[in-house]
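Submitted below is the structure of interest, expressed as structure tokens.
Missing here is one protein chain; the remaining ones are kept as they sit in the complex.
Order of writing sets the chain letters: A and B. Residues in each chain are counted from 1.
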Amino acid sequence: MKEGRNDFKRGEKLGKISAEPTWKDLGTGFIVDDPGNSKEYKTGDWRSSRPVVDKSKCISCGVCYIFCPDMAIVKTEDGFFEADLYYCKGCGICAHECFTQCITMVAEEE
Amino acid sequence: MEPLNVYATRLVTRKEYFVSGHKACQGCAEALAVRLVAKALGKNTVVATATGCMEVVSSAYPHTSWDVPWIHVAFENAAAVASGVEAGYKALIRKGKMEEKNTTFLAMGGDGATSDIGLQSLSGALERGHDFLYVCYDNEAYMNTGIQRSSSTPYGASTTTSPAGALHKGQLTWKKNMAAIAVAHEIPYVATACPSYPMDLIQKVEKAAKMKGPAYVHILSVCPTGWRIPTEKAIWIGRLAVETGVFPLYEVTNGKYKISLESELRPVEEYLKPQGRFRHLTPEMIVEIQEKVTADYNKLKAKTTA
Partner (left out) sequence: MGKRIGIEVSIAAADAIAMANVDVVAAYPITPQTHIVEHLAELVAEGELDAEFVPVESEHSAMSVACGSSAAGARTFTCTSSQGLALMNEIVFIAASMKLPIVMILANRSLSGPISIWNDHSDVMSVRDCGWIQVFVENGQEVFDHVMFAFKVAENKKVSLPVIINMDGFALTHMIEPIEYWEQEEVNQYLPDFEPVSRLHPDKPISMGAFGMPNNFTEVKKAQDQALRDSKPEIIKAWKELAELKGKEYKPVETYQTEDAEIVFMAMGSFNETLSLAIDEMREAGQKVGLVKIRLWRPFPLDEIEEAVKGVKQVIVIDRAISFGGPGGPVASEIRSALYGQENAPGITNYICGLAGRDVTIKDFIKIYEESKAKLHDRVRQDEYIIYGVRE
């Protein structure tokens, strides 16, 4: 399972803006000028089970993609859809909605 | 394109303007609704959000899940803030200080922020005719503060301020019809939508944004946490809400009604039974609900031919 997406370096620590700024860093008011930087935040730690795809049944319809509330389903190079485990919260919507029922929620071991 | 019969996810842009890393609960259909709205509107949008789940999960400093300009001021004034942004742009463009780029102005708020505390500022903005879109993501309670009732909480639902007890069995009043209130302001476009029907939602938001003048879209946002359902059933329950007629999908374009999904209604019990917040409903209450849902749906149908 491929983790992460192409436009974001995994393991990169907090980006331009610190969560604990000094008061001098806050000159412009409480503004976040790094759009979409919540991508740094690993919501993948939340889950207790993860979606596993049986590619032999997958028809690449993209229903799992469109229904993910966390934008955590990504299209792979071979044209199938997979969960980005950095973000996937394990809600199970993709498994429930999949047309061919090719996704199974598997309990996380740790 | 017949939006409801085709899952043409390939026709939907891959770009996300509401990005991953937000702190919504697992299975939050409200986050999904916001995602789809953001996709429908694209880059050329300015968003004003009210205090609530979506504001809190998307903007905990130093993070923001928004890849478009976004502002949050307070709880009851998303519509007023959006009116201000729209007025500011209008003046600056007319005075030649800014280029006209047909930016969409979006105001978003939950059901509490829209039908309760923000009703006045919404009404004012609709009456003044600002060219903006108001989206209400309705999860039928004040979810961010821990599931308290709002005027959008349906009859019989158990919340912390309308709990099911020995004497009172949940919410005592019927859900406020916000879409009807919007229609009463005689604005060009009003619609109801649900992320369980993603193509329909996207098309309606695109249409609303293109309309000149105010537009209002009311989106039923399933909240597994507050409705007490398993997280994976969020989309399924939303679909049942529509299929049972509890939340009919329709549009009102310049006063003309059009139901988006016409079908024989399934019994409301199928929708109510799976939800923990309705667990205590008596058979009498279910009958009451069924009668109201059927009557309201027929009233809606009558409006389409009027």
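Assume a residue touches a chain if its C-beta (ideal position, glycine included) is under 8 Å from a C-beta of that chain, and two chains touch if they have at least 3 such contacts.
Quick caveat, the model's predicted, so the values are computed rather than measured.
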Residue touching the undisplayed chain, where the options are B:D67, B:D111, B:D200 or B:E251: B:D67
Candidates B:G84, B:P188, B:G213 or B:P274 - the one touching the absent chain: B:G84
Interface with the unshown chain - residue positions in subunit B: 43-46, 48, 55-56, 59-62, 64, 66-74, 76-77, 80-92, 94-95, 97-98, 101, 103, 120-121, 123-124, 127-128
Residues of subunit A in contact with the chain not shown: 19-33, 35
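Methods note: only the chains that are shown with their structure count from here on.
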Computed distance of Cα centres, subunit B from subunit A, in Å: 24
Subunit A residues within the subunit B interface of the complex: 14, 17-19, 21, 30, 32, 34-43, 46-47, 61-63, 65-72, 75, 84, 86-87, 89-93, 95-97, 105
In the complex with subunit A, residue positions of subunit B that touch it: 7, 9-10, 12, 14, 16, 18-24, 26-29, 31-32, 35-36, 58-59, 61-68, 195, 198, 224, 230-236
